[in-house]
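Only one protein chain is missing from this complex, and each of the others stays in its spot.
Chain nomenclature is as follows: A, B, C, D and E, assigned in order of appearance, with residue numbering initiated at 1 for each chain independently.
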Amino acid sequence: MKENPLRALWREDRTAVNAWLTIPSGHSAEVMANQGWDSVTVDTQHGLIHFDTALECLRAISTTNAVPMARVPWNEPGIIMKLLDSGALGIICPMINTPDEAAELVSYCRFAHDGGARSFGPTRALMSVGPDYVKDSKNLVLVIGMIETQQALENVESIAATPGLDGLYIGPGDLSLSLGLTPHQDSREPIMVEAQERILAAAKSNGLIAGIHNASGPYAREMGEKGFDLVTVSNDTRLLAAAAKAAITAARGEDGSNAADTGSRGGY
Amino acid sequence: MKENPLRALWREDRTAVNAWLTIPSGHSAEVMANQGWDSVTVDTQHGLIHFDTALECLRAISTTNAVPMARVPWNEPGIIMKLLDSGALGIICPMINTPDEAAELVSYCRFAHDGGARSFGPTRALMSVGPDYVKDSKNLVLVIGMIETQQALENVESIAATPGLDGLYIGPGDLSLSLGLTPHQDSREPIMVEAQERILAAAKSNGLIAGIHNASGPYAREMGEKGFDLVTVSNDTRLLAAAAKAAITAARGEDGSNAADTGSRGGY
Amino acid sequence: MKENPLRALWREDRTAVNAWLTIPSGHSAEVMANQGWDSVTVDTQHGLIHFDTALECLRAISTTNAVPMARVPWNEPGIIMKLLDSGALGIICPMINTPDEAAELVSYCRFAHDGGARSFGPTRALMSVGPDYVKDSKNLVLVIGMIETQQALENVESIAATPGLDGLYIGPGDLSLSLGLTPHQDSREPIMVEAQERILAAAKSNGLIAGIHNASGPYAREMGEKGFDLVTVSNDTRLLAAAAKAAITAARGEDGSNAADTGSRGGY
Amino acid sequence: MKENPLRALWREDRTAVNAWLTIPSGHSAEVMANQGWDSVTVDTQHGLIHFDTALECLRAISTTNAVPMARVPWNEPGIIMKLLDSGALGIICPMINTPDEAAELVSYCRFAHDGGARSFGPTRALMSVGPDYVKDSKNLVLVIGMIETQQALENVESIAATPGLDGLYIGPGDLSLSLGLTPHQDSREPIMVEAQERILAAAKSNGLIAGIHNASGPYAREMGEKGFDLVTVSNDTRLLAAAAKAAITAARGEDGSNAADTGSRGGY
Amino acid sequence: MKENPLRALWREDRTAVNAWLTIPSGHSAEVMANQGWDSVTVDTQHGLIHFDTALECLRAISTTNAVPMARVPWNEPGIIMKLLDSGALGIICPMINTPDEAAELVSYCRFAHDGGARSFGPTRALMSVGPDYVKDSKNLVLVIGMIETQQALENVESIAATPGLDGLYIGPGDLSLSLGLTPHQDSREPIMVEAQERILAAAKSNGLIAGIHNASGPYAREMGEKGFDLVTVSNDTRLLAAAAKAAITAARGEDGSNAADTGSRGGY
Partner (left out) sequence: MKENPLRALWREDRTAVNAWLTIPSGHSAEVMANQGWDSVTVDTQHGLIHFDTALECLRAISTTNAVPMARVPWNEPGIIMKLLDSGALGIICPMINTPDEAAELVSYCRFAHDGGARSFGPTRALMSVGPDYVKDSKNLVLVIGMIETQQALENVESIAATPGLDGLYIGPGDLSLSLGLTPHQDSREPIMVEAQERILAAAKSNGLIAGIHNASGPYAREMGEKGFDLVTVSNDTRLLAAAAKAAITAARGEDGSNAADTGSRGGY
């Protein structure tokens, strides 16, 4: 029987460290995938990536051992099934606010023999996984709903009880915004810490894995130690921007006196 | 009169800090260009970028104040002129080993009224710069030859004397390889330090600017202080890879005991 | 009056032999379209094709006489109308399980003067068909619903009675899965044969055309002889894979003793 | 506080002249954006543009002062939010027929702190606008519903009263079709003139801006003088086709006796 | 025997009216090709088009009767042969300044059985033209050298005598620049008029066709009446820009008082 390699890792109580792709390029995807992440998620929601470039990214991930996953733009069946057919072995879906929405999501990701409504035709997945893909699809494909609004938080225990759901994933930006804060990640605010713990508990008591998006490695590590199973660190756009800024600062000296004027445009 | 903004910066004896693009994506180019570099060079030689994606990158740079430049694959007129027509305001050409090669390069970059053989039809440059582009082309377009072989080093004084050439640029990887070393950047080896100083001196005594590729910000700063006018720091692929590796290490803890096995493939 | 060329063929009781595109490339689409198919369908559901590459495929088909059609990812108005505006002269929609879903599909494909909700702006279709496209749109555009679940089978007679629907198309993979079998095409199992006959009968008694997806040419021919009007044979991905495998076997000799190890990865 | 530059223009009672992009190319988008329009709208409905090419177009517009906007394919949250994240500062949504649909549209375009359901992650908008984007998002992003069916016309006053809606935009093609006419723009027919006036009045009495699509510059000017705030003139495909046809006619002479036969195909 | 359709037109002493593509998009190419030109040339020199997008343009032209041709970036065998293999039935090569360069160009365009060095493998041309392509290649493929420098003008009679060359094409921009003028088209300056007449005469006395690039339809017509066989009118970028500017002016009124500020950037 084939299964998603992350499941083996979780049976050993390890934390999966997950990458997040927002640059629409197979090359940057391949560079990211080669750095040692346990899984790499192609973000087709806030990433600048849609189907055609997501396909290139999924193919690039397949040159490595990292598990390919996708965040979908919305709980819409067309694009979810296309990304599954393209070889994503995990679907992270934004804005799952009610048990009904969770059930719909599960249904889009499972074939009829697993009780779902997913249409059959896994063109690339059959090739990247092999002929067992159909039979073992339930073990291979992770279905993960994002908890990122006040409404979702209030419903989190019933959402977690949705049959066929594999995990909950916290989107701290939206959740903090929805809870009346300015949007941010790596929060120490009690209201957010409490919310995160409630979501973690709801997942654990229903046998689901719990994931969370983090801005930094140390916070991600802390979350892993707290019991989160899937911790994402930043994304490629942010990692690249921060590294470039640091390079410029170092090249110019710390006082930044030679800084380019980037506040206005007028170049070529 | 319009001129390349880097010329004004150099008149004030400042050092231009230059970015290097190797990812074939307009988005990553825009992210890089927004970080505050004085110029951004699209590398169509060792970068994974050819004309179609170079055009996207040049357009992305034009959303900022950074000066768009291109490294060309080789001293070949077809692609050099295409990149100029697309709005590159500087051409960095690899492997200029003799004065004749330098003269050919200059000729490909200058219109007839400036004594060159460049064909007229600056489709995008006329739009990004404006109608003065033709008249002021010589002031706008920088022509820079790379000194990166033993032969080039031996010829560097005569190369630097080529009429119409604007600068010399050191490629430390090739130069170190050609001098019998393992290829590397940010060198402290006497043979390389001496070579770099000879190239710098040849540029300065001929009124040319001198540039050098660096692996790190601090070394780039040192080169600026030594008199180099154009210092590149790393490239987008390397910055991204290093930032990702650091994020993973932080998320896993320093002992790396949770490291993914990236030595072999076998995933999906 | 202009009409879909397949309608003339069907008036003569001929069977349209249909190609199925899953490779996202205008070149492979042009190669396929040149082989003599009556129609060529761009599969944007299980094919690795989304809008941008579907447009290239539709343009490639227009270099030949084959009728361009599209399978859509889902019964969603945005993408259906975009593919129609791009010149698809037939829409094959998956998972039409109820008369209401069939009515929605028809509505997305018909302009107001034909009783539908399709928005007006057939940018490419006006060019590929000509100014009559608007007036004759109903005759030009085929609306075909896929019958591929147990629920759809149970509703097939009422679905077939949907005003404005042009045809039913059997997806044997999903249908067999939904009926409790392993997913397959070219079935001889009584439960599938019976289902196919029921769908064919429902189509014919409502004046609709009937189509079916087949794995092989001989089975497709058999279906044509049984009365199916539109028979698809395999798809470009499968045809290419099978032809390549046969070429390798022939080049290596039948015992396959020189076979490459493709079960695991580890290459470059 | 940052705001959409069109708002300042409207406070001075000026009319915004808007471009409409249908060609899927960053280059043609840049050419269009450089001609002096107040805003440039990427049409992802009837234009041959989907997300990947829309992103290139939005980036191209950002090389100029023109305000980037997008027409979306349908009132679907996934693609609407993706285009906003990509930097569109206005969403024009087709087929808003009821107040409920208008409220849904508003909800997709506004963050939680503005009472909406838009998910947080404005990857490119944060870069093109700057860090104030989140706080000032309501002032930056225009939400505009299209009134283009008889049903919408009957509901126009209640649609215009939707909290958070910024404007109404007339699609004359669909509206004329829905009112029983042949589809056309720049109408002088009383039924259309009256409908346009009713929509304009509904907008003005609710403090909304009013926009209209026009086929020609003079009609657009007339609409501006009538009180419309946003007037679009034709689109890139039509402008290019008309200019090409005029060039051919001039090159051949007015009798057209040297005309190529374009009625049938058969070339290479 | 198959031949280039332009040859038949020229036997009747008609003038071919030629389009010039610079936008890298199959859609704009298809729009252009549908307007009635006798031939459509994909400009891979000053156009923003390289091989991948040239292929899309050539395919788009093949949906019409117009003859597909290509201007190549330079007299380089790699790209010339690739464009021929892709179905271009004419090669217009810039900067042919000597008989030797003309002979090299001819050699790159002709197969061994026609005395040339072109490598055999016309992958797309065999499909778009048919199996006769190889045998009739010399009649199908036009080889045209551009005369656009003072040196070329001085050599024009000997260049025109090159065996296998089919035509001369005047590039007025480069030619005027090379003759010491500001670069322009549609010239009335005696030095240019005289040069154009000399080139026309050299072509005619060697049985070659003569072509010329024009900025406007009326000048193109005049050139046709003077005896030029192939007259190009402007290009897609310029046609689109001019049409857009005219639309804006009309929409704003002639005084332009509502003009957007396009001189500087600072938008989004």
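In the analysis below, a contact is a pair of C-beta atoms (placed from the backbone, for glycine too) under 8 Å apart; a residue touches a chain by one contact, two chains touch by 3 or more.
Worth saying up front: this structure is predicted, and the values here are computed from it rather than measured.
Interface note: of A:M127, A:A161 or A:L181, the residue touching the hidden chain in the full complex is A:M127.
By the touch rule set out above, subunit B reaches the unshown chain at residues 22, 24, 45-48, 50, 52-53, 72-74, 76, 79, 94-95, 148-149, 171, 173-174, 177-178, 180, 182-183, 237. Looking at subunit A, the residues touching the absent chain are 26-27, 30-31, 34, 55-56, 59-60, 62-63, 124, 127-128.
With the whole complex as reference, residues 5, 14-15, 17, 19, 22-25, 27-28, 31-32, 34-38, 48, 61-68, 87, 89, 128-129, 214, 216-218, 220-221, 224, 231, 233-234, 236-237, 239-253, 258-262, 264-268 of subunit C touch the missing chain.
Simple rule for what comes next: only the chains that are shown with their structure count from here on.
The fewest steps needed to get from subunit C to subunit D, moving only between touching chains, is 1. Subunit E is reached from subunit D by a rotation of 180°, derived from superposing Cα atoms (nearest 5).
Distances from each chain's CA mean to the overall CA mean are smallest for chain D.
Chain centres here are Cα means. That of subunit A falls 50 Å from that of subunit E.
Of all residues in subunit D, those that touch two or more other chains are 22, 24, 27, 31, 34, 48, 50, 52, 55, 62-63, 76, 79, 124, 128, 237.
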